[in-house]
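First the structure, in the form of C-alpha cells, and then the observations on it.
One protein chain omitted, others in place.
In order of appearance the chains are A and B, and numbering begins at 1 in each one.
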Amino acid sequence: MNKNEWPLFEIFIRSKSGLSHKHVGSLHAADADMAIKNARDVYTRRNEGVSIWVVESKHITSSNPDNKDMLFDPAEDKIYRHPTFYDLPDEVKHM
Amino acid sequence: MKDTNKIRFLLQWADNSLILGHRLGEWCGHGPVLEQDIAMTNIALDLIGEARNVYQYAAELEGDGKDEDYYPYLRKERQFYNALLLEYKNTDFAYTIVRQFLYDTFHYYALLSMMDNSIDGRVKAIAAKSFKEVSYHLEFSSDWMKRLGDGTEESHSKMQEAMDHLWEYGHEFFMKSPTDEWAIEAGLIDDLDLIYKKASNIRKEVIKDATLKIPETPYFKSGGKNGIHTEQLGFILSEMQYMQRTYPGATW
Partner (left out) sequence: MAELKSLENRFQEKIDDEVKIEPRDWMPDAYRKTLIRQISQHAHSEVVGMLPEGNWITRAPSLKRKLALLAKIQDEAGHGLYLYSAAETLGVSRDEMIDQLHSGKAKYSSIFNYPTLTWADIGAIGWLVDGAAIMNQVPLCRCSYGPYARAMVRVCKEESFHQRQGYEILLTLCNGTEGQKEMAQDALNRWWWPSLMMFGPSDRDSTHSAQSMKWKIKRISNDDLRQRFVDMTVPQADVLGLTIPDPELKYNAETGHYDFGPIDWDEFWQVVKGYGPCNKERLEARNKAHEEGAWVREAAVAYHRKQKAKKNKSLVA
C-alpha cells in the first residue's frame, strides 16, 4: 500500500428517528476511529443522537443483484470496489 | 458604565473564540486532506457561533445600541482581550493542532465550570450550548496530538517544534487579570487555579501519550487580557475589519 493512502471506509448512519443504518457514502481515514469522526463531520453535520457505523470497504462482501439473469455469474463474489445497496433517495417516503 | 467588569469578562471569552475561529477559517481549502478541512471548518463555525452568542449578551448589557458586530468589527487593537496564543499564525498543521489543544484544554474546563456553577443564567446557557461542541474539539485535538506526536519521525519533530514555540503562550488563560478576579469573586466562573489543575492534568496525559516533551519555560507570555497583543493582531484586524471600515455605517 502506498504509505500515503488512507483506506476507504463505507459509512452507515442511523438518524434519530430512523430504524436502521443506511449506507450514505464513503470517505478516507487512517483508522476506524478517525472514520467515525470524519463521518460525523461530513454526513451528520452535527446532528444529535445519530449512530454511525464504519466498515473498511475491503471487508464488505455483497451479493449479486441480478440473480435471476443467467447472463451474469450468480456466484457470490468479492465486490469490485463497493457494496451495492438499493438505497432510495431521501425524497422517497413511506417505503 | 454599569457591568463594566462583566462586559470585559465576556469580551475576554468571546475574543478568544473569535480570533481562533478566524485563524481556523484561513485553513479553508488548504487543509492536508479534505476530511480535515471539514473538521477544522466545523470547529471554526462552533467558535465563531459561540463568540456571537457572547457578544450579543455583552451588547445587551451595554444597552447603548451596539450589536454583536460592533465588537469584532469596530474595536481597535488595544480593546481586544483575547489570549496571545490564539493570534499565533497557523504556520503549519502541527502548530495549528498544538494551539488548538492548548486552547481546548482550558476552554473545556472553563465552559464546564460556567455551565455548572455560574450564577449568571445567560452565561450558564451559552456555556452549556458550547460545551457539547468543545468536548468534540478537545477529542479532536487530543487525537491529533497523539497521532502526530507518535506518528513518524518527521511528524514528531514538527510537533515538538510547535510545542517549543507555543507552550509559553499556553499559560496566559490561567493568569488572573483584575477582570478574572472580579468574575471569580462574583461567581461567574470558578477559580482559575482549579481550572488550571484539571487542564494541566489532561495536558500532561496527552502530551505523554504523544511522546512529546514540555519545554523548559522560565517565563510565560501574557498581555492579551490587557489589550497588549502580538504584532499579529493588527494584521488580523486589518483583514477582518476592512469592509466595515471602508463602508462605514452600511448594512451587510
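In this text, a residue touches a chain if its C-beta (ideal position, glycine included) is under 8 Å from a C-beta of that chain, and two chains touch if they have at least 3 such contacts.
Quantities reported herein were computed from a predicted structural model and do not represent experimental measurements.
Peer 1: Of the chains that are displayed, which are in contact with the missing one across the whole complex?
Peer 2: By the stated touch criterion, the chain not on view contacts A, B.
Peer 1: Using the definition of touch stated at the top, determine which of B:75, B:89, B:122 or B:147 touches the missing chain.
Peer 2: Only one listed residue reaches the unshown chain, and that is B:147.
Peer 1: Consider the whole complex, including the chain that is not shown, and state which of B:26, B:62 or B:191 touches that chain.
Peer 2: Residue touching the chain left out of view: B:26.
Peer 1: In terms of residues, what is the contact footprint of the unshown chain on chain B?
Peer 2: On the chain B side, contact with the omitted chain comes from 22, 25-26, 28-38, 41-42, 44-45, 48-49, 51-52, 55, 68-69, 72-73, 92-93, 146-148, 150-152, 154-155, 158, 236, 239-240, 242-244, 247, 249-252.
Peer 1: Touching the hidden chain in the full complex, which residues of chain A are there? Just list them.
Peer 2: Touch set of chain A with respect to the missing chain: 2-6, 8, 25-28, 30-31, 34, 42, 45, 62, 64-66, 69, 71-72, 79-84, 86-87, 89-91.
The definition used in the following text is that only the chains that are shown with their structure count from here on.
Peer 1: Cα centroid separation between chain A and chain B, in whole Å?
Peer 2: Computed value for the inter-centroid distance: 36 Å.
Peer 1: In the complex of these two chains, what residues of chain B are touching chain A?
Peer 2: Against chain A, the touching part of chain B is residues 33, 35, 38-39, 42, 133, 139-140, 143, 147.
Peer 1: So in the complex, which bits of chain A are touching chain B?
Peer 2: It comes out as residues 6, 27-30, 33-34, 37-38, 41-42, 46.
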